[in-house]
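Missing here: one protein chain of the complex. Every other protein chain is in place.
In this document, chain identifiers A, B and C correspond to the written order of the chains, with residue numbering beginning at 1 in each.
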Amino acid sequence: MKQIDAEILEIEPAAKNIFRLTLKAPGIAEAAAPGQFVMIRPVSALDPLLPRPFSLHDWSGSQGTIIILFRVVGKSTRILAKSRHGQKLQVVGPLGKGFDITSAENVCLVGGGIGIAPLLGLAKQLLKTDTKREISVLLGGSSGAELAPLAEYFDIPGLAVVLATDDGTLGHHGVITDLMANHLARSSDWLVLACGPMPMLKAVSYLCRKNGWPCQVALETAMACGMGVCMGCAVKSAADSGNKGYLHVCKDGPVFWESDVAW
Amino acid sequence: MKQIDAEILEIEPAAKNIFRLTLKAPGIAEAAAPGQFVMIRPVSALDPLLPRPFSLHDWSGSQGTIIILFRVVGKSTRILAKSRHGQKLQVVGPLGKGFDITSAENVCLVGGGIGIAPLLGLAKQLLKTDTKREISVLLGGSSGAELAPLAEYFDIPGLAVVLATDDGTLGHHGVITDLMANHLARSSDWLVLACGPMPMLKAVSYLCRKNGWPCQVALETAMACGMGVCMGCAVKSAADSGNKGYLHVCKDGPVFWESDVAW
Amino acid sequence: MVRDKPDLQVKIRELVLKNPVLTASGTFGYGRELASLVDPVRLGAVIVKGISLQSRAGNPPPRIVETPCGMLNAIGLENIGVEKFINEKLPFLRESGACVIVNILGDSVEEYGQLAEILDNVPGIHAVEVNISCPNVKQGGVAFGIDPEAARRVTAEVRKKCRLPVIIKLSPNVTDITSIARAAEDGGADAVSLINTIQGMAIDIQTRRPRLANVIGGLSGPAIKPVAVRMVWQTTNAVSIPVMGIGGITTPGDALEFLIAGASAVQIGTGNFINPKATIHVLEGIEKYLLEHEMNSIHELIGSLND
Partner (left out) sequence: MVRDKPDLQVKIRELVLKNPVLTASGTFGYGRELASLVDPVRLGAVIVKGISLQSRAGNPPPRIVETPCGMLNAIGLENIGVEKFINEKLPFLRESGACVIVNILGDSVEEYGQLAEILDNVPGIHAVEVNISCPNVKQGGVAFGIDPEAARRVTAEVRKKCRLPVIIKLSPNVTDITSIARAAEDGGADAVSLINTIQGMAIDIQTRRPRLANVIGGLSGPAIKPVAVRMVWQTTNAVSIPVMGIGGITTPGDALEFLIAGASAVQIGTGNFINPKATIHVLEGIEKYLLEHEMNSIHELIGSLND
């Protein structure tokens, strides 16, 4: 874990209300793993006060750069969207426990909305580690306008990308879990790795249990520290997960085995 | 008094640590008078919280523009210095009671440091209203590097500009009050109009009393509202000024007759 | 079916406020200063700067200092006195047609009573707000606000001396604000308003002097909003009279928090300094919210917290 004042190398609109931020982050980039995140503080003033968590979308250890994909939802992201090349941001990371892909055979990545962000770095990692395995990438969004630009990032040989939108303007008209059902049915040995809004993750986890697919989910909660000291990022753990009580998204996660979470 | 979101037309360095800010401020520019000020809020976030007072350095009613000359001393001025052309700032004004130059014969403007700011608009006004009168402009600063660029603004026919610096790198080596003594001695019917740090104003007012020159001073205090509602900008009033108690810089001033202030 | 204009009226005893957005005492002067920016008639009411029997010069400067998302003030209740207020300041507000609530303060129960008696017979005054809580005056103020029995006595005295609706303004500098609120209710208050400022202090590390001549001042502004919302919620659950919410309101969302917590109205103080048009901004935002949420009346919102 490193804390640096990272210089903005590039900030560009990626899709409607979504931006792509490239930072010079030596020390963080080298240590990054898929599913991990960083805490970013865009101001020196005291409002907004707390840093904000953002998944590592992509990174290059050799160049010492990391890339964040973020949606503008409030104070800090509004400020981030206005930030400019050359400015510096306080960045701490890499943080948290990422995806466990050691024992992965065929893998299905499921992303919804901005939850697509961490899947790119994950997909690239998977392509590196094992060339034989099948990698399906199921991406969902509200509309084509939002989804198309994000989907393009996955236009990489070796990835089978399938899309779905709520309004049907791109790919399947409906939710991503519809696709999972028919798509994964073909074979049974899938490791499902999902990131997106809670309702989607819930549906994915339900589907995986039913079909006996092992599944990992990347969760989001409000965070104060991001480093396991404030205990603010608690989520209820599954009674049968051994751990009675709460899991902490910033240090036990953000990626959990679906079976460890109380849905 | 108007409240507007004023667009920044220009922001440029004027001297060491001092910036010149031109704003599109229709409604305010037309109503502006020498010695008045505006309250400016450079952010939408809540830190810094309160707007800050700045004297009107110059303005054009016809173009609906106002110009502020500010020194970077803290939070808001640091942010202002980083602001860019096209941005908008919350501006309220014009505020306060300016210089009373109705009955002025010969006038001596005395400015120290950033207190020079309001004297430009004042000088221009004086040149408009009466061409016969003599107008001396005595400007003091810490060094030539700071003072020279500000003095240039007063390079206008009809103004007799005299300079002094603490380090002697420009003009008289010493404080501005030294110059007042010899400079004004020649004649006795002077109206002295001064703006600058408290110690300077104190010295000026003392000198004026001694020589029987009527004198007005522009004071500075911390302000919350700038509009006469919070009572935060109090300064002790002279016992003999009739008003027992306190004067309020934002509405009784910022310009006062030296004799009304308790020094 | 939703009306295009939701009903914003709230009542304090028989006094009808046309909407729940008021100015907090000491932050809007006597209504005239900001009239060119905010028409006092548009507001639920204008609560004027605290008035005492005799005029007060107030504390020596410095009187104010900014703190993180807040400010400290030690004005010392500077005011022109009730006489001058009635003769010089009230007429403008009366002619404007605004609803006027006069904030009063005194050094003794009797003084509060005398003020109430004087104001009771003055046309153009719609209610009195009793400041038993201003923390930055060494004598007076504080004592009443932190002792239930004293609060009850002041309330009863004011109640006895005037027929106007009486609003008791509570101090947050107490262990249990609900006990003071209940005491005010027992004393005959028609409403309570809270919170006044929280006692605070700031130090200039260069001079090693307090930043306020009075050393201690009252903290106000967004910084105190969470404390204010909490106390308003606790108080609305403890008394049956209307509660006015005060503390750190600068946006419609801030005001809505207080209303949802149970406040019948809100007062905007420091917010007026941050944005002189804050009251109008908040008022229009509340109206918009009610329309978006298809509420016909502000009363559907007040106290609607799902806890």
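As a working rule, contacts are C-beta pairs under 8 Å (C-beta built on N, C-alpha and C of every residue); 3 or more make two chains touch, one makes a residue touch a chain.
Being a predicted model, the structure only gives us computed values, none of them experimental.
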item: Chains in view touching the one left out; value: A, B, C
item: Contact residue for the chain not shown (choose from A:P51, A:G96 or A:G253); value: A:P51
item: Sole contact to the chain not displayed, among A:N17, A:Q90, A:Q125 or A:S259; value: A:Q90
item: Touch criterion as defined above, residue of C:P68, C:G124 or C:G188 at the omitted chain; value: C:P68
item: Touching residues (missing chain, whole complex) on chain A; value: 1-3, 41, 46-51, 90, 92, 221-225, 227-236, 244-246, 251
item: Missing-chain contacts mapped onto chain C; value: 67-70, 72, 146, 173-175, 198-203, 205, 207-210, 215-217, 219, 221-227, 229-230, 233, 248, 253, 256-257, 260-261, 289, 304-307
item: Contact footprint on chain B, counting only the chain that is left out; value: 46-47
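The working rule: only the chains that are shown with their structure count from here on.
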item: Distance between the centres, which are taken as Cα means, of chain C and chain B, whole angstrom; value: 36
item: Mean-CA-position distance for chain B and chain A (Å); value: 55
item: Chain A and chain C, separation of their C-alpha mean positions in angstrom; value: 47
item: Of all residues in chain B, the ones touching two or more other chains; value: 46-48
item: Sites on chain C at which at least two other chains make contact; value: 68-69
